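These notes are about the structure you will find just below.
Here the complex is missing one protein chain, while the rest keep their positions.
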Amino acid sequence: MLKEIQVAGPASGSAAAVRQPVLRLEQLSKTFGGTRALRDVALEIAPGEIHALVGQNGCGKSTLIKTLAGYHDADPGALAWLDDEPFDLSAVTDARHDRLRFVHQDLGLVTELSALDNLALSRGYARTRLGSIDWSAQEKTARALIGRFGVDIDVHRPLMYATPVERTIVAIAAALEGWEGGRGVLVLDEPTAVLPHTEVDKLLEIVREVRRSGTSVLYVSHRMGEIFDLADRVTVLRGGRLIGTRDVADLTPQTLASMMVGEDVDISVRPEAADGARGARLEVRDLRAGALRGVSFELGAGEVLGIAGLPGSGRETLPYAIAGAWEGSVSGALRLPARSDAWIDLGDDDAPRFPLVPANRTTEGVISAFSVKENLTLPLIGRLRGRAAISAGREADLVDGWIDRLGIRTAGIDAPITTLSGGNQQKVVMARCLALNSSVLALCEPTAGVDIGTRVQLYDLIAEQARAGLAVIVSSSDEGDLLGMCTRVLVLRRGVIATELTGDEITEPNLLHAMEGSD
Amino acid sequence: MSTGTTAAPAAVSERHVLAEARPARPTSQWRRALSFSNIGAVYVWLLIILVFAIWVPNTFLTQTTFNQILNNNAVTGLMALCVVIPLAARVFDLSIAFTMTLSGVTVAHFVAHTAVGVVPAVLIALGAALAIGLINGFVVVGLGVDSFIGTLATGSLIKAFITMVTNDQSITGVKLLQTPFSSIAQTDIGGLTLPVLYLLVIAGAIWFVLEHTATGRRLYATGFNPDAARLQNVTTDRLRVFSLVTSSLLAGVAGIVFTSAIGSGSPTAGDPYLLAAYAAAFLGATQLRGGRFNAWGTVIAVLLLGTGTTGLALASTPQWSTSVFTGLVLIVALAVTSGRVGMPKRLRRRAAVAA
Partner (left out) sequence: MASIISRWSRPARLAVLSALLAIAAVAVTACGSSGSSGSSGSSSTAGSSASSKGDLTTADKLAAQWAQRPTQIPVSQPIGKPIPTGKRIDFINCGVSACTSLYKNLNDAARTLGWTVKQINTTGTPESVQAAWKQAVTDKPDAVVASGFPRAVFSQQLKQLQQMKIPVVESSTDDVEGGGIDLILSKPKDLGPEGQILASWITKDSGGKAHTLYVDLPVYNILKPVRQYFEQNYAKLCAGCKLDKIDIPLTAIGKDVPDRVVSYLRAHPDVNYVAYSLGALNVGVPAALRQAGLANKVKLIVNVGDAENYQYIASGQTHAAMAFSNIDQTWVWADALARLFTGQPIDVDRKAHLPYMLITKDNLISTGSEFPLVANYQQQWKKLWGK
């Protein structure tokens, strides 16, 4: 099914290191104003290898990619070679473009246009002799480019209707257009960030296919699993410096994580079992909203309950529906035993609202134009009033307090929220929720876009809050979250609870089987 | 493995390094406050004053000119302030010009043709403006019509109403030229007229609300990211109605002041003010608050443009030069302060990611 393209080049990793590298960078530094984002970084990519580039947010890997792409100018003194030919990092030449191709995080596609149009965007359309577009030739080209990856896409349909993995494939095809394999580097920047779990494998296959054709791949990613699955070697950056380049075979997830964070980080932390004696905090009966078709469960004080499920199972809806943040219609009943015995109709306007960490931080979680302080205090701003005006002192004290408590790294409380890393932004969102002092907290995708060091801190934070009595619901598509935080997991399938896993039953294979219904 | 989530903006990394590498250096607050990107328009203003001081020294650099600029731009300033609160909530009110006209002819009618007295006439006119604000709120928030189109439509209806009741004729009457009505706009305090005071007071009030109250914070939240705001229990709908009501009320005030200034109720009073109001509000947003619509920035913008206009007239330049000046100043002032005017979230994020 996957066509082999005839080129030389070994498939394995370590042998490649001996050969002449296809891309080599040395003494690469980049300074922004007073900040050194990159310091004397060296990178070397062997022919036909998949080379991973990893590091926490802020380590400089995106700066490196942008400099390589010509978007930033490196500091003077940087050296670069493509196949032993020196090239100028600041000059964007065709020769460079020929052997260095990029697929950036946003894919560079125009989703309102079709695959065919997007592929023609950079290289132009096939023309007839009259100068008009030769649609049939163009279509043939498009199908060939995409078909190479063994995928069947309607090249005429606007890409907004395609699945995320189809879009990623089109982006890769567009990047490789006009390049029939051979020496060169394809840079993929977080290509699986937007892919659902089921489609990731397809993409990894395609990356291997690219390698088979003789092209090296520089693969930037957050995800340990992919790195160990895919890469031959890995380069770790931290604080703008090169920490080291190693063969993947010589590393374990633990050692790699330690290199990234710079200290020993226990990535396999498991939560201690909840103390069941504290009683139920929240009871839900026959919840229906969106894809949910009648879900009932209990949540105890001090318990961290995970919700798992494939897209469409209702997993994404559940925390919103419970927290009172679901925009569609909700029905069902809810009871807070600690407050009263009465059941409250969830469809009511005065159904209780709980703090919620939303699934999509950039669009729902933070207000990008606001500062750290303004984001943190938004839901409680009414309580920080003097007579009419907001008390600046009380606000600052509150924010400072949370910054200290959660270890939020920011240049100041008035710094724009966008200057914080994903992990620190998520801490702000957490702080905002915790400051409301509710008895129940709902989290969605709590570690999306969060680096590994902060991830662990967030797990610890939730565990600590749970110990103090907070009842937490965690809905996540990241098994790591469920493993790292939850003592009990409800697996949803087609809108209802299919399985319940407790304690040691919570393992990745069990979760996957339960979600897919193959248990 | 996460599903369907986007990673944090890539632009984060450089600045995060600053936070990680060393503790925040206490940047000089004053240096930032006086920087070009913060108050670039003020520097442009000073430059313009300098240019005219050299060009027409005898007439420009006088107390009279100072008074003239303030007095003759007060109504424009009031109209520009009208749109600041709605714009903070990302609501466009394009009916302000007609609301201004409506309240103007209403107060003129009641003062000139009836015996109700000036204060009741003013209250009735403000009531009319308030009614328009509520209608706008209903159309934009209740019916969910996009504010740009919705207020364009209501404006058109108001215009038709004005034509219907005035027959396109100005409302005149001797009482409109006499105190107490004329004193609303024509009372002189040391060379400055009362409308300048109204402008400063209203600007102060808007500044206070937007900067120092919970409502202001929530208005900005509504404008910047209504989805996120709603998740934080911000009542975005109510705030948007509030913003439309305030803009109509302030337009009503401007209309009454204008009518008192010219001594008649003109059925076309507001027409030239719409564009000027928005230009000033957008220019003002680039000042002082880095992309947020704000009161004092708007006032600076109005006075900046007014200074140029008056200066050019004093220098006896051809009449078209004012338009050239206005266009040029807007472009230069915006470019110099890097024109980042609370851009739509979508665009900014894409810029950050693609960067």
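As written, the chain order gives the labels A and B, with residue 1 at the start of each chain.
Everything below uses one rule, namely that a residue touches a chain if its C-beta (ideal position, glycine included) is under 8 Å from a C-beta of that chain, and two chains touch if they have at least 3 such contacts.
The structure displayed is predicted, hence computed values, not measured ones.
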Name every displayed chain that the left-out chain is in contact with.
B
Full-complex touch with the removed chain, picking from B:A261, B:L304 or B:L330, is B:A261
Residue of B:N72, B:T215 or B:N233 in touch with the missing chain, whole complex considered
B:N72
Who touches the missing chain here, B:L102, B:L176 or B:L330?
B:L176
If the hidden chain were put back, which residues of chain B would touch it?
36-37, 43-44, 47-48, 51, 55-56, 59, 64-65, 67-68, 71-72, 75-76, 167-170, 172-174, 176-178, 182, 185-186, 188, 191, 193, 258, 261-264, 266-269, 271-273, 276, 306, 309-310, 312-319, 321-322, 324-325, 328, 332, 335-340, 343, 347-348, 351
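Rule of thumb we're sticking to: only the chains that are shown with their structure count from here on.
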Chain A contacts chain B in the complex at 32, 34-37, 57-63, 66, 71, 104-106, 108, 164, 189-190, 192-194, 196-197, 200, 222-223, 225, 239-240, 311, 325, 353, 356, 358-370, 374, 377-379, 381-382, 384-385, 388-390, 409-412, 415, 418-422, 424-425, 432, 445, 447-449, 476-479
Give every residue of chain B touching chain A within the complex, in rising order.
1-21, 24-25, 208, 212-214, 217-218, 220-221, 224-225, 227-234, 291-292, 342, 345, 348-350, 352-355
